[in-house]
Each structure stands twice: as structure tokens, then as C-alpha cells.
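Only one protein chain is missing; all other protein chains are in place.
Labels for the chains are A and B, by order of writing; each one numbers its residues from 1.
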Amino acid sequence: MCEPVDKGAHALTEFDRDVDGLRQVLGLKGIMSVDELRRGIEAIPEPEYHRLAYYQRWIRSIADNLLRKGVITEAELRAVLERG
Amino acid sequence: MAAPLPPGTPVRVRLDWPETRGPAHVRTPHYLRGRAGTVARYLGEFPNPEDLAFARPAPKLPLYHVRFDQPSVWREGGAGDELLVEIYGSWLEPV
Partner (left out) sequence: MAGTGVNVLEADSGRLLAAVRAVLETKGLVRPDEIAERIAITDAATPAQGARMIARAWVDPGYRALALSDGRAAAEALGIPMRGALPLGVLENTPETHHLVVCTLCSCYPRAVLGYPPFWYKSAAYRARAVRDPRGLIAEWGTVLPAAVKIRVVDSTADYRWMVLPMRPAGTEGWSEQRLAALVREGDMIGVTVPTAS
């Protein structure tokens, strides 16, 4: 971790903005807080944490929290994922 | 709530590791656990993130800006440099 900082700009992608916007809406509607987001990110297994980019961690945490709270179900998610 | 700790109060961050006792979300950095500092300012009361993280009812806790001598914490860094960190009152004990 104590290495030179990558000071490149790395513009946000559409994916990044979508995840960020989704998190904001979930927060404003009281569905999932930023604290829950953070907890979910902290819970990502370490090898996976390092493999994922910043907003990839966010969407994993968002999905984890929504499933845990029963806001969405695994079956509902799989149905969409398997539609392709 | 009891009167907030005044600026200048010497405090110690509790040497506690709730993460070892089960799922937890703690906003007191590891590098400050057990460290001595000084209250710089009372920042107000805010809901406990340790509870918000699990969608539990979250009581409001006093929040302080606490000053730490940076070289004492990290054993590197410039003399006189400081760390200024928001710490909840529940994590502070008198020195």
C-alpha cells in the first residue's frame, strides 16, 4: 500500500456514475445507508476486495445489503442474470 | 447528555477490538486504538455508525475532533506534525 500514488485522472465511466447514482437514490429513500454500504465493502473477502475496482466493490456491497435485508431476493436477481 | 468534554481535555482511545467478537463496523481507526490525544473541539451529536451499518436504531453520540501527535503514533514523520481525527465519545476514556 505504501507505494507511489497514481495521480492520473482516470475519468469516471458510465458504470461508475450509475453505481454512484443508484447508491444515492437508495440512501435518499431510506432503503440502504452509506454506513451499510461501507460495512458491505469491509465484508468483501480480501482477495476479492483487491481484485475489484472501486465501484465494483460498491455494487457488490449494494447487492449484498439488498439481499440481506430482503429488499430483493436471490431468485429475482438470478432470473435477470440468467436472461443474459 | 452530559456536558461535552472541553477543548484541551486529555483522552485515550479505548484499546478495544469489537471486530474480533463478531460482525462489526467501527469508525475508530486501528492505528489510534489505545493512543493518547487531546480534545480539540466538540463537533456535535451524530447517530452511531456502528448501528447504522446494520440498519439498527442508532442512538446519537457526541463526536469530537481529537488531536494526536503524529510521530508518536507512526514513529516516523516530522516533529510537531499532528493527526486530527473525529472520534465518538463512546471510544474515549479519561487519561
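We take it that contacts are C-beta pairs under 8 Å (C-beta built on N, C-alpha and C of every residue); 3 or more make two chains touch, one makes a residue touch a chain.
Just so it is clear, the model here is predicted, and its values are computed rather than measured.
Counted over the whole complex, the shown chains touched by the missing one are A, B.
The omitted chain makes contact with just one of the residues B:8, B:22 or B:78: B:78. Touching residues on chain A toward the chain that is not drawn are 1-10, 12, 15, 17-22, 24-26, 28-29, 31, 38, 41, 48, 52, 54-56, 59-60, 62-64, 66-68, 71-72, 74, 76-78, 80-81. Within the entire complex, the positions of chain B that touch the omitted partner chain are 27-29, 31, 43-44, 46, 49, 63, 70, 73-74, 76-78, 80-88.
Everything that follows uses one rule, which is that only the chains that are shown with their structure count from here on.
Here the spacing of chain A and chain B, counted between their Cα centres, is 27 Å.
Of all the residues in chain B, the ones that touch chain A in their complex are 23, 25, 49, 52-55.
Looking at the complex, you find that chain A touches chain B at residues 33, 35-36, 38-39, 42-43, 69.
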